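A single protein chain has been removed from this complex, and every other one stays in its place.
Just so it is clear, A and B label the chains in written order, and each chain counts residues from 1 on its own.
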Amino acid sequence: MTAPVLQVRDLQVRFGTKRGVANVVNGISYDLHAGETLAIVGESGSGKSVSVLALMGLLPQPPAAVAGSVLYHGDELLGLSPKEWRGIRGRGTAMIFQDPMTSLNPVRTVGYQLTEPMALHLGLKGDDARQRAIELLDLVGIPSPEARIDDYPHQLSGGMRQRVMIAMGLACDPDVLIADEATTALDVTTQAQITELVDELQERVGMAVIWITHDLGVVASIADRVHVMYGGRFMEQAGVDALYATPRHPYTEGLLGSLPMPGADRPERLVTIPGLPPDPVAMPAGCPFAPRCGYSDGDRCVGTVPAMESVGAGHDSACHYPLGVVNG
Amino acid sequence: MAEPLVSVRDLQVYFPVHSTGAIRRHVNDVKAVDGVSFEVARGETLGLVGESGCGKTTTGLALLRLIEPTGGEVVFDGDVMENLTSAQLRNLRKRMAMIFQDPYASLDPRMSIGKIVAEPLEVHGLADSRTEKNHRVGELLEMVGLSPDYRNRYPHEFSGGQRQRVGIARALATEPDFIVCDEPIAALDVSIQAGVMNLLEDLQRELGLTYLFIAHDLSAVQHFSDRIAVMYLGRIVEVADRVSLYEQPKHPYTQALLSAVPVPDPAVERSRQRMVLEGDVPSPIDPPLGCNFNPRCPQVFEPCTEFDPSLTAAAGHDVACHLYDPSEPVLDG
Partner (left out) sequence: MSDHLDDRLAAKPVSRTRETLQTLMANKLAVAGLIALTILVFVGIFGETIAPYGINEIDIPNRLTGPSGTHWFGTDDLGRDVFSRVIVAARVSLQVGFIAVGFALVVGVPIGLVAGYYRGGIDSFLMRMMDVLFSFPAILLAIAILAVLGPGVGNAMIAIGLVYTPIFARITRGSVLVVSEEVYVRAARSIGAGNRRIIARHILPNVMAPIIVQTTLSLAFAILSEAALSFLGLGVQPPNPAWGRMLAEGRNFFQQAPWMGIFPGLAILVTVMAFNFVGDGLRDALDPKQKSVIESRGQSV
C-alpha cells in the first residue's frame, strides 16, 4: 500500500468556555489513502466537525487548543503559519460545508468566486481563468455553465449552490476533499445527485474524500471505511460492510437499531438509546458511552477509557466488551 | 373505509406575489398547494411525504386553518371548517393539535415548560382550579416521559428531544382526536429520533389518536404510517398503503424518491440501481404546463406536456400519472 495522503495522530481539541474546559476531540487517529472515501459518523456534539476544522487549520486558537499531529504527504500541518496554510488549503485540500448559501459570498458572481482562488494558487487570470471556471461548472453538472457563471448565488437552487461549492473546491486540483455534512441541507433527490457526483469525480480525479455526516444511510452509499465518533473519540472503525453487518460496539449497534428501515415489514418498535450525549465540559472518566450503555459493567467501563483494539481484519472497537467477541 | 375523521377536498393555498416599486401590483401567485385532496380515517396515520417546497407543511397549516386556504374545503368529523364561526373554530381547536418541526423555535423561551403545557388548558377553560391544572400538567409531562418536577424549568435548559416531548405534551393537553405532526423528528439527533417516534406510536395506541405525519424522510414516514401520500410541487401524485407504495411505486417521481433514499445497508446500496433525477424542482410561481413532473420525468410522453393528470383511484392505490390513466385526457385549465 502506498503512503497515506493524510495521517492523523492523537488529534485533540479543547475549548476554553465560561463553564470550564470543553474536551471536544479527545485523541483520534486515522490514515487517509488516495482514492478512498472515509466517513466519520457521529451525532451533533460528537466532535466530528471540529476534528476536521482543526486539521484544516480553520479553528481560531484561542479559544481552541489543538494538539497531536496531522501529516499531509509527510509534512506536519499543525502549527503552520497562516501564510503556509494558504498554500495547502485550496491547493492540496478543499472543504465543502453544510450550508452552501452562507459559504458563498452573496454579492459576488459565481464566476468571480471560482476564479479568485485560481489567481491565488495557479496564477490563472482573465479569460484563462474564466475558461477553467466554465469547465469546472460543466464538470460538476451545471447546465449551460457559460450563462450560469455570471449568476449570483441567490439565483441558484440549493443543489446548484452545493455544486458550485464543489467546483470551487476542485478549482485547484486538491487531493483531499472534506465534505462536512455537505448534503444534510439538501433534499433526498438532490442529495443523491451530489453523492453520485462526488463519487464520479473521485474516480476521475483520484482524490481522497473525508465525509462527515450523521446520516448512516448516506454513509452506506458512499463510504469505503467508517469511523464512528462519540464524545470526541472513535468508538469503532471498520470497512463499511463489516460495520453494518457486524457492529462490534454497543453505540454502533444502538445507532443502527434506532433507524427506521424502509421496507415492507416494519419492526414493532425502534431501539432507543436512553440518556443524552456527554457534556464536553464534564466528560466521563471512562468510556464516554458507558452512562448510556446497556452492557456497562459499572466498574471498568466507568473507570477506564477502553483502547481501540482489533476485533477482526481491519475492524477495531474501543470497548472493554466488544460485541460478538469472546474475551474477558 | 369508515367515515373519515378528516377529509380535505381540492385544497389550494396561493401566496400572492407583488411587483416591487412604488405601486405594488399583484403580479402572480406562488401555488404552494394546488388542489390537494385526501382523507384520514379515525385512528390511522397518513404520511405526507415530499421534498422541501412541495407544499406539505403548508397543507398541514391550512388544514388546521393556521393559514387561510385560498380555496377548497376541509371537513373535520362532519363539520365543514370553512362554514364555522370563529368561536366554533376555536372550540374545534380543542380536538386538533400540531407538533412542530423545530423544538427550539416552537416553545416560548420566556415561559416555563409547565406554563407552556398549561396554556391550552387555560385557553379552553379545561381546568377549574389551580390544583387541577397543576395535576393535569404533571400528568401530561409524565405521559411524554418527563418528570413533573421539571415544570418550572425553561425550554433552553433541555435537549432537543426533551423539548420535543414538551411540544407533544402541549399538543395532548386538550385530549385532541387529530394531530398534525410536522417533521417532528427532523431536527433531532439520530439516537433521539427513535425515542420520539416510539412515544408517538405509544400515544396513538393508548389514546386512539389520528395522525397526519408530514416528513421529507421516506424511511421515517414508511415506518410510521399506515398510508402514504406523496406530494410534488403543490400536488399529490400518489397515495397508497405503506407496503404497496414501497413494493410497487407507480408514479415515476415516487420511484425516483424511493431510489434516492439512502438505505443504511451497504450491500443494498451497492446492488441497487439508483434513478437519479435530472435538474431541480420548477418554480411554484410558474409550474410547467401539463404534469408538474414532466420536465424531470424519465418516462415523459405525449400527453404529459399538455394535460394535467388527475389523481385516479385504483384499488386503494391512487396515482396522478398518464402512464396509468385509462380515460381520455382532460384539457388543462
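As a convention for this text, contacts are C-beta pairs under 8 Å (C-beta built on N, C-alpha and C of every residue); 3 or more make two chains touch, one makes a residue touch a chain.
No experiment lies behind these values; they were computed from the predicted model shown.
In the complete assembly, the contact with the undisplayed chain comes from B:Glu157, out of B:Glu157, B:Glu247 or B:Asp286. Remark: the omitted chain is touched by one listed residue; of A:Val5, A:Ile28 or A:Val50 this is A:Val50.
Of the options B:Ser7, B:Ser106 or B:Ser259, the residue whose C-beta touches the omitted chain is B:Ser106. Listed here are the chain B residues that touch the chain not shown: 61, 64, 66, 90-91, 93-94, 97-98, 100-102, 105-112, 119-120, 123-124, 145-147, 150, 152-154, 156-159, 161-162, 165, 167, 170-171, 173-174, 192, 195, 198.
Everything below uses one rule, namely that only the chains that are shown with their structure count from here on.
One inter-chain figure worth recording: chain A and chain B are separated by 32 Å, centre to centre, where each centre is the mean of the chain's CA atoms. Residues of chain B that touch chain A in their complex: 51-52, 159, 161, 189-191, 193-195, 197-198, 201, 216-220, 222-224, 242-243, 246-247, 256-269, 274, 276-277, 279-281.
Listing the residues of chain A that touch chain B in their complex gives 43-44, 143, 157, 159-160, 187-193, 195-196, 214-221, 223, 240-241, 244-245, 254-264, 266, 269-274, 276-277.
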